[in-house]
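In this view, the complex is presented without one of its protein chains, the others remaining in place.
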Amino acid sequence: MEKRIIRYGMVGGHLNAFIGGVHRIAIGFDQSAELFAGCFSPIESENTETAERYHLDRSRVYKDYKEMAQKESQRDDKIDFVAIVTPNFMHYEVAKEFLLHGIHVMCEKPLCFEVDQALELQALAKEKGLLFAVDYAYTGNAMIKLAKQFIADGEIGDIVGVSGEYLQEWLIDELGEQSDTIKLSGWRTNPKVAGISNCIGDIGTHIESMVHYITGLTIKRISAKLQTFGHPLELNADILVDYDNGASGVYACSQVAIGHMNDLSVRIFGTKGALEWRQEYPNDLRVTRKGQPPQLYSRGAGYVTGRAAALNRLPSGHPEGYFEAIANIYKTFAGALAKKNAGIPLDADDLDFPRIESGISGVRFIHAAVESGKNDSRWVSVEP
Amino acid sequence: MEKRIIRYGMVGGHLNAFIGGVHRIAIGFDQSAELFAGCFSPIESENTETAERYHLDRSRVYKDYKEMAQKESQRDDKIDFVAIVTPNFMHYEVAKEFLLHGIHVMCEKPLCFEVDQALELQALAKEKGLLFAVDYAYTGNAMIKLAKQFIADGEIGDIVGVSGEYLQEWLIDELGEQSDTIKLSGWRTNPKVAGISNCIGDIGTHIESMVHYITGLTIKRISAKLQTFGHPLELNADILVDYDNGASGVYACSQVAIGHMNDLSVRIFGTKGALEWRQEYPNDLRVTRKGQPPQLYSRGAGYVTGRAAALNRLPSGHPEGYFEAIANIYKTFAGALAKKNAGIPLDADDLDFPRIESGISGVRFIHAAVESGKNDSRWVSVEP
Amino acid sequence: MEKRIIRYGMVGGHLNAFIGGVHRIAIGFDQSAELFAGCFSPIESENTETAERYHLDRSRVYKDYKEMAQKESQRDDKIDFVAIVTPNFMHYEVAKEFLLHGIHVMCEKPLCFEVDQALELQALAKEKGLLFAVDYAYTGNAMIKLAKQFIADGEIGDIVGVSGEYLQEWLIDELGEQSDTIKLSGWRTNPKVAGISNCIGDIGTHIESMVHYITGLTIKRISAKLQTFGHPLELNADILVDYDNGASGVYACSQVAIGHMNDLSVRIFGTKGALEWRQEYPNDLRVTRKGQPPQLYSRGAGYVTGRAAALNRLPSGHPEGYFEAIANIYKTFAGALAKKNAGIPLDADDLDFPRIESGISGVRFIHAAVESGKNDSRWVSVEP
Partner (left out) sequence: MEKRIIRYGMVGGHLNAFIGGVHRIAIGFDQSAELFAGCFSPIESENTETAERYHLDRSRVYKDYKEMAQKESQRDDKIDFVAIVTPNFMHYEVAKEFLLHGIHVMCEKPLCFEVDQALELQALAKEKGLLFAVDYAYTGNAMIKLAKQFIADGEIGDIVGVSGEYLQEWLIDELGEQSDTIKLSGWRTNPKVAGISNCIGDIGTHIESMVHYITGLTIKRISAKLQTFGHPLELNADILVDYDNGASGVYACSQVAIGHMNDLSVRIFGTKGALEWRQEYPNDLRVTRKGQPPQLYSRGAGYVTGRAAALNRLPSGHPEGYFEAIANIYKTFAGALAKKNAGIPLDADDLDFPRIESGISGVRFIHAAVESGKNDSRWVSVEP
């Protein structure tokens, strides 16, 4: 197939916003796509400044995302996809607008606030024949691909237990006397902006999506215990999980766990082996086969094969990190778009990025957890 | 006070039994006590052989623990305490017999099967003015003393969350096709012998007692999810915990977690700091104070003070292990007996060993967990 | 100062070459500079293909680096600097050519083969008033900045000892029967291409430059033991080091150390504290102050200040890696060029990248090590 540049536009993500810059760097790793249009900020100076920094054609810098979707859709050299890196509450409306105008979507997580919205986006994408990715960043790590492959190949047998954690400490000052003040005083306590959940929506969903991505297991129901410490939304959540195959799981997420920065970890226990991975040391995967000593697999080593090898960028021992994880998602997503543009059918590897289905189950998971938490941890179904 | 030898007898613990030998080695570390009497096994040859190995006076080797309690209680040089290292189902009856005869007790965990039994033993000990220790071995580790001291001193502020784990892999072969065969086929599946619980009774209670020992927190209620994998008793349990101070906890215990040998760990999160300890690396304590990097405290170092220093045996960097933990419990227990014998009042440090109250709350915990597990994880009170 | 784009050209680094792509990605992280010219390969198709991938103006794609230096130097929009990523043996001649034409230089390490060459380049750069950077990639890590700052601030007192290691396993198949075959059969065994050293030149110099960068210590003399295992050049080297302040060091580097991928580590011991850093886990810095427990500093945390904070890209717990280290070097280098272009004097922070002085001492170090190795490890001076 002939290579042509994938063009993208961005909604949100002006120069001072964190995650927009991360996306641009990640896309730049492989020149997966090039930025051609943007609506980076409702503040005109921020919008303009960002556009100039990336040398955008003035005519493709938009004050309004609706205008952007409409005008771009009519160009011959229109953007192939839009990257949505706005505040969470806007994800749904922006994504919908671009889908309606026939433009593929990469959306930050969480996908949206309501299950109905999520299903509507899914239906729309299907109807229009569009790809819809959700940026569950950590699933992009090379060693996560290896973990997924090992499980698919039956290396650890049937899964019997799962332990997932996501611990942070950055909201610890919300506890105690000054709790009415600082960080949560902004949008995080305003349900219209933050949605119904703080900790689960922000980090708990990463556990959910990661476990599903690696194992393929579907959650049947959950029982959640939430701690708000006097705030409108929870800062800590412990969740019991029932999977469709009979396995059990425990997910623990916290933003008040001193000593932990961004400590996402997953451990998958099977009848023949176990896998353990920790986001802060993403180049390692601990693999134990029954009756044998644990082994420490290292990204980039010769014994690493399959997708993990295909997405490898650096020789073993040269650490990759957070940017590479997102870059891998974009590389795959853009590769799929290129094939699609060329009329080539997509296979499973082409679609190996978190898709709207992951976004939907994320929204379901958040709702179920909050409902359980409000009802004294009673079991709540997560199934459709 | 004048030093006199503390004499002890043992019920159970013949030469081929594991835990009896551990107790004898632990006692030997500090010559905390000397073995003078025993009823090591119902099998006469085992009983005799063990007695000979330790050069016991023939007249103090008993076929029957009741005879032992009675005869010893009448001697001028009677044993000061009995160490009970029988199978679990005998703990209650043996402990009761020795208490009735005025002999102090050190009993393996779990204390007994029923809460009523536990309360009866407590009342009896109180009535007779006897000391009653329960061997929650891991609480004897020096670094656990340091953790307890830090919390008591307010170093980590108010506790907001607890994470406890005890993961083992040794019953993994119980899963799968051969599951009707091997290890569980013995006493572990017979409720008369094993009690109502396997995994929680065997290892889960160590989490419960350890967290209580370090933090002083009392559990209000728990919600437990048990997995039996087709066996009469559970091999895996995940438990949500509500403490009296409003904190939440998660306890996870498993005997089918491949890659984990005897992996007891506790993490205590507070408003000002956090403590983390892992049994397999017992000489380290990870301490994080709010806004500072984690610190790795090392047993025996100059900055280690208090009880942790008092119980220290080796210079820093010379690892202590499992035996030392139990030796510390015995050293403290025997020290308390010596003081008591000498008519000296006991202070808090003298009584710094797991006592019958820990045993009682352990039995309560097991019952609550099993009840919750059988009732779809509903919350069950653990309070008296 | 007004921001203008820094333009760069590249010599070497066609699409299939490893390190050229790494440089381009690293530059792209911060849009530190933009690629305007290149002489990527002597093979025309490779050269063209690379140029097209980066949309270069045809007129600035050169078959010959001399032509490139000359023609670029005459343009109004000439490149600000050239990135030299050719095989090692060409570094000297290419660097010299661009310096002669008034173009700043970023050169891969090792700078060149001979000390005289290195000094010539230094003199030339000075004469022309040009900046000359050498890509000792690992010095770009944020936590290395913190280590340097701690030492400069006297946090660990006077340095008394240094331990540096760089262990790899990738040449292990050179040992044994097949040793006449594979990897070393190429340029690595040809002194005209590889220079006089294999292991020390390739990885040992990273230890040397890193220790110097962090500590500021100057090496007086070294004693080296080299192992060639039957090859023309060494695969393993152990080196004793005498520093100017009286401290001692040991540097060990190996390409046949099974179990180690790219394991560069440095430990600096002082009278008041010690620092330890390991390249494979670059976001951590272990700091021990006398009489206190070791602390694990984490990149991006609030307690990280100074240059380490200034170069930070991601919140703590979001791992950065190898690319970011090089990106930091380029960001600083390009920032210095921008200031220079604007006529602003450069301060120490502006010049905080490995400069030609590091390159020179690297060449001296290699020569001294080889000379010592060939003379039964006698001490050889490294001083000018």
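The chains carry the letters A, B and C, assigned in the order they are written, with residues numbered from 1 in each.
As a convention for this text, contacts are C-beta pairs under 8 Å (C-beta built on N, C-alpha and C of every residue); 3 or more make two chains touch, one makes a residue touch a chain.
These numbers were taken from a predicted model, which means no experiment stands behind them.
Across A:129, A:293 or A:384, the residue that sits in touch with the chain not pictured is A:293.
Of the listed residues B:48, B:228, B:298 or B:341, the one in contact with the hidden chain in the full complex is B:298. Within the whole complex, the absent chain has one touching residue among B:120, B:263 or B:357, and that is B:263. Which of C:69, C:134 or C:274 touches the hidden chain is settled by the complete complex: it is C:274. On the side of subunit C, the interface with the absent chain consists of residues 156, 160-161, 163, 169, 172, 175-176, 223, 225, 227, 229, 236, 238, 240, 242, 248-250, 252, 254, 256-259, 269-274, 276, 286, 288-290, 294, 376-377, 379, using the contact rule stated above. Interface residues of subunit A with the unshown chain, by the touch rule above, are 287, 291-298, 301-303. Remark: the residues of subunit B touching the chain excluded from display are 22, 25, 28-29, 31, 53, 168, 170, 260-263, 279-283, 298, 300-301, 313-324.
Convention: only the chains that are shown with their structure count from here on.
Taking the mean Cα position of each chain as its centre, B sits at the greatest distance from subunit C.
The angle of the rotation carrying subunit A onto subunit B, fitted on C-alpha atoms and rounded to the nearest 5, is 180°. The centroid of the Cα atoms in subunit B and the matching centroid in subunit C are 56 Å apart. Mean C-alpha position of subunit A lies 44 Å from that of subunit B. Counting partner chains per residue, subunit B has residues 294 touching two or more of them.
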